[in-house]
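Yeah, one chain of the complex is gone here, protein chain that is, but the others are all in their spots.
To keep things simple, chains are lettered A and B as they appear, and every chain counts its residues starting from 1.
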Amino acid sequence: MGNKIAKILVVGAGISGIRAALDFADIGYQVCVVEKSPAVGGILLQLDRQFPNNHCGMCRMLPMIDRDVCSQFCLRRGLFHDSISVHTSTEVVSIEGNPGQLKVVLSRQPRGVDSELCNFCGKCEEVCPVSVPDTFNEGLGERKAICLPVPHQTSGPYSIDWASCTKCGECEKACPTGAVKLDNEHETFDMEDVAAVIIATGTKLFNPDSVDLYGCGEFPNVVTSTAFERIISSSGPFKGSLVRPSDGREVKKVAWLQCVGSRNLMIGADYCSSACCMFAIKEALLAREKMSKDAETVIFYMDMRTFGRDFQRYRDRAEKESGVRFVRCRVHSIEPGENPDDLRLKYVDSSRKTVEEDFDMIVLSTGKEPGRKLPDYASHEGVFVADSAKGLKDISGSVIGAEVAAGRASRMLKNLGIMPADKDKDQKSAGQSKAFEERPRVQVVLCECGVISDAGSLLDGIESELEKFPGRLDIVRVKSLCRKEGWDKVKQIIRDGSANRLVFAACNKNVLGPKIKELEEDTEIFDSIVESADIYSGDERSIDSLIKDLDMAVSRLRSRRALFEHSQPVTGSALVIGGGPAGLSAALALADHKIDVFLVEKSETLGGNLKYIIDKELRQSIEEILNKVEGNPRIKIHKEAELITSSGISGNFTSKIQMKTGEQKTILHGVTILATGGTAAETDSYSMDDHERIVSLFEMEKLVNDASFSGQAVKSIVMIQCAGTREEPRNYCSRVCCIKSLNNALKIKQIHPDAEVYIFYRDIMTYGDSERIYTEARKKGIVFIPFDIDTKPEVLVESGGLLVKGIDPVLGVPVELKPDWLSLAVGVVPNFIKDLVKIFGIETTQDGFIKEADSKWRPVDTGQEGIFVCGLARAPARADEAMKEGEAAAQRALRILSKNEIIPQRLLARVRHSICSMCSLCIEVCPFNARYIDTAEGKIMVDIASCQGCGTCAAICPNSATLIVDFEDDGIMNVIEAAL
Amino acid sequence: MTMYAILETNNNPSETIRSVLKNMLSEKLVDVVLVPFKTEYSSLPMPTLIADPEKMLQAQPLAPAAPFNAARQAASVLRYPTGKKVAVVLRTCEIRALIELAKLKQCVLDEAILIGFDCMGRIENDSYLEMAAQEEDITTSFYADSSMQDRITGICKACEYFQPYGADLTICLLGMPVMEKIGLMAGTEAGENIIKSLGLSTVEQPEGREVAANSLLQKRTEARDKLFSETSEKIKDIEKFQKTIANCLNCYNCRNACPVCYCKECVFLTDVFAHEPEVLQRRAAKRGAVKLPADTTMFHMTRLAHMSHACVGCGQCSSVCPSSIPVADIFRTVSAKVQELYNYVPGRDISESIPYLVFEEESSNGK
Partner (left out) sequence: MSDEFEPKIIALVCNWCTYTAADLAGTSRLAYSANVRIIRLMCTGMIDPKYILKALLDGADGVFIGGCHPGDCHYINGNLKAKKRISGISKIVEQFGFDPERLRLRWIGASEGPEFQRNMNEFFESIKALGSTPVRDRMIL
């Protein structure tokens, strides 16, 4: 491991840990990530595809601006970043000291294999006599005691599972490079001067083996949802075919049982794990892709908690288009079926009949493990805990939670006067290297290997072929490139020679990768002018075939050329549009980082929906931020003002706002945060307008919290959830209604204990810890009556009174209620922002919410770099969630605002203006809106902050007027030629 | 209802159109007119930008010749809005190319008045010059004597797009006794305004037009299909194709003549194909021998990749080929399949997106 001074310590290398680490690295800090397991990636390593779009896209978490410091590589295969050092198999023992100067004691378990020497040849695994159930595949299939802990990761070397290792020494003998060391003494070490610590240890999933009624561990075909992921994974134990573990038979019928380990008071799990419902639907959809048409997928649930913005439509599609069956019933036990490999479920269906049904496989939707507490050091000052370490979060929740924790830590550091290293200064752009000033001179380094005995004759053959190449090639042989001696020799050769391009003919390139980075520090060589060909791994190959690989490498290098883009200055201020909870918290988070903020609010007051919020604690927290914002000299507040124009690119926007008086003001800013909010929806369902005692749940909240309510005679109150929502055209859950209705109901019960409260609901969406409110409501005797979209209750206004007709869920008979009040959960809608959408060129969903760049991985970015979104403008959210999103948006914005200028990266599109015909096809195809016409110059320009170098512009440009550095047309075609 | 006016021709249809164009200028309905024009030095009609109504005398709006596809010249006049109205008199293939160029942001058609005519085809430049040496007014004889119309280029004979698309005004010759009268038809509001402002009396569209169009279409389609099948035969395998283009000199005339090859500089002239000596030598070493200039086949096929969706079949590429390679036949044949794949007709409609800019969002499972 490197000797870098770790300024920030991130504990846990799952989604949250990676996000927090990248956030800090992005704003210039050195980060050290410690991870208990031997691999980076967390639970995502086991999941190929995730909801709500059944894709992965984890790579979208990678830096988008300073990309050169981070490898452009699938994140499920490892995290490589110049400012991030990763310690796997390492745990925190203790944390002491003051924030800014923490001392952390860490304990590391040796991997048993030296990462510098291991070349992934796999000989150790072949000879290892110990086979144990494959933990990565959740116990399905077997692996050796020495193995790659995550088969698809080659970021770390092979690793020994000490629990099963017998130390027989076979692997040590077999290892050709002497990388295996059978020493498992734990090593404790200190890390001093840690500025802050982020706890992102994630959540452990419930182990259902303890619930004997489900027979997990006993029936092989009862599996957890994670095991199911491994079964359908192409890298899993069954290579992606959906078969059952007991007999390998194709699965024709599979059921998911929800809330295993969650929402279960018996095991102290009075919470909802929040992610399992969507997880199950996703698994059912993935299963359906693998199964035959007549196969069946059934989800048994209590409430289908589709509380995310687009989740309800996802569920509806699963049900209607993909034929996933949903059964509302908590199944209590699993029994073997007729055939002992089959599994039998007994349940009550919607017509209240008891049904017995056999399945091939049953998946237990396991949630968060109950009773798990954060370690004591988590509450140490200077330690920040990401949300996902507190409870199970879906991906966007984990990402936002990590951004919030990172943001709070960096605010503290700013306050303490601790600054990241000045990044702009020492970041040199690789494109300006001397290597490109001269004609390419290629040095070929042939590794003589220290292991393979007949390498010499192979190299003779290669060398004589290489000599036939036209042009000058310097060829040299070096012994054992994988060892320090070999590598030192390489450095010597580079320093002494005149070559400006380097080709290695050695073994696995994963072995060379980190070493090439090292070259950058010691020589003029950097990774863009280095290529390697693997001549040793795999089956024996013909000289001709090896020569082709080398020819390709040489061709690739000869065509590499310099980068000509210039850096882009950054205006270090922010524009926040909307002064509600989300906007306020974003503005304050930025101001706390000493950034000037322009806060523009349409109405005459700040606070947004604060005026409707009754909950005392929540009010206080918003008011506190509001006061801080109003008293902050860095925040310029413009009330009764509206944005009228905005132009520019990330880091450099010019906007104009107009006050109510007609006065206009021009604002220069580096980023824009949209926090335009939302409001209570209107509905005409359930005769909303026909009676004064039919009110929205927001009005109901006001009513029950009013002092006069106790004086009212209240005998019965009915609440109907999802009024006009969760069906087209407003087919989404508003997230706030269930909790609010339940709180209202409890308040009514508190004031009028004898009053009857009925809640008609479709699915109660008390996700996370708010489940407790639901539990309490049931305890307090509030009556819950479920209904479906086809069996909605009926509301009639009769002789001045209200009549609500529904169906009793237990008896199935009609019930008629005559409530004093009827409260309708109308939900929320985003504020109307068509004008802003047009000004910023961003997209909205069909419901008018602003679309994120990626709903999982980049939840507060918009498709336009430099423009961010948070709060109700993005999706339904509680005020506390909206405020967190505001902080997350501010944290994302800091990536840009913390820089004086945006440095061009190696991988960028470039326009050769002299031959550009300005046809603008490139502008139209660019997925990042990274291109624009500079009207003054009459040129097509590339916004280097937005351009990711994907090359779709270059592909559509007919005359290569636009090209991607390192992937120029001539280079690629020369490589193709060399390959044939 | 389409606005339609009848114009008397008195055995000189060219003169009739000239006077219409002249009136458009003198009535200030347009500021300039781009129209084929016979210069003092040659009989070939050259696209010429006319501002002075008196200069219209030498215009040859209906000349059955086109030394090149004038879409590029029209585009250069219309590169960006200038606040002036520009009328352009173009053949159908030229209008279609112009519309493609507009999609490629090479010009803006907002201020343009597109005037097209029922195209009876063009005669190759050398034949035209030969004929011009013998005859004063080829245009009139071309329309008076239908046997002369058999002398048009092979690619014109196979062109089914003889009626203008999207023109503001169409000079209607189909089904008309051209020596007596022709039609002027408005296709847009701008066109109608011009007919009104010129004070032309309007009538219902004569019935003969459609019948004549259909019969010509049938003839042209037959010729086209014959061309396709004969050309397919010439390129159907790489051996045959190599023979067909064997005499290509890499002069790039075809690309220069192509109205939809809009690049400022062709990629084949850039560093992308300026191979280093090492590359050429390595190529020779690997294959034993390499013909230079290299990449002849690559050139033609790349050009197809770039513009086959937009090929309007004007035939200029064949006309300019010094080695008599049937470039146009090949491009039309290959392009037809590409255009069919994308259900795309170049120049049909300016609002129709270029195929490569639209792509279906697939469902998650890729099925």
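Keep this in mind: a residue touches a chain if its C-beta (ideal position, glycine included) is under 8 Å from a C-beta of that chain, and two chains touch if they have at least 3 such contacts.
Note that the structure is predicted; figures quoted are calculated from it, not measured.
When the omitted chain is restored, the residue from B:Gln58, B:Ser232, B:Asn256 or B:Gln281 that touches it is B:Ser232. Per the touch definition above, the residue from A:Phe469, A:Tyr774, A:Trp821 or A:Phe967 contacting the chain not shown is A:Phe967.
Within the whole complex, the absent chain has one touching residue among A:Gly97, A:Gly122 or A:Pro470, and that is A:Gly122. Looking at B:Asn125, B:Gln149, B:Thr202 or B:Thr297, the residue that reaches the missing chain in the full complex is B:Thr297. For the options B:Ser42, B:Gln218 or B:Gln242, the residue in contact with the chain missing from this view is B:Gln242.
Seen from chain B, the chain kept out of the figure touches residues 232, 235-242, 245-246, 248, 267, 287, 289-291, 296-298, 301-302, 304-306, 308-309, 333-334, 337-338, 341-342, 355-356, 358-364, 366. Mapped onto chain A, contacts with the missing chain fall at residues 48-49, 53-57, 59-60, 72-74, 76-77, 120, 122, 148, 151-152, 154, 233-235, 239-240, 508, 510, 537-539, 541-542, 545, 548-549, 552, 907, 925, 927-928, 948-952, 954-956, 964, 967, 969, 972-973, 975-977, 979-980.
The working rule: only the chains that are shown with their structure count from here on.
Chain B has its Cα centroid 53 Å from the Cα centroid of chain A.
On chain B, the positions that touch chain A within their shared complex are 104-106, 262-267, 270-273, 275-279, 281-283, 285, 306-307, 354, 356-357, 364-365, 367. Here chain A touches chain B in the complex through residues 53-55, 289, 468-471, 551, 555, 558, 914-921, 924-925, 956, 958-961, 968-970, 973-974, 977-978, going by the rule given at the top.
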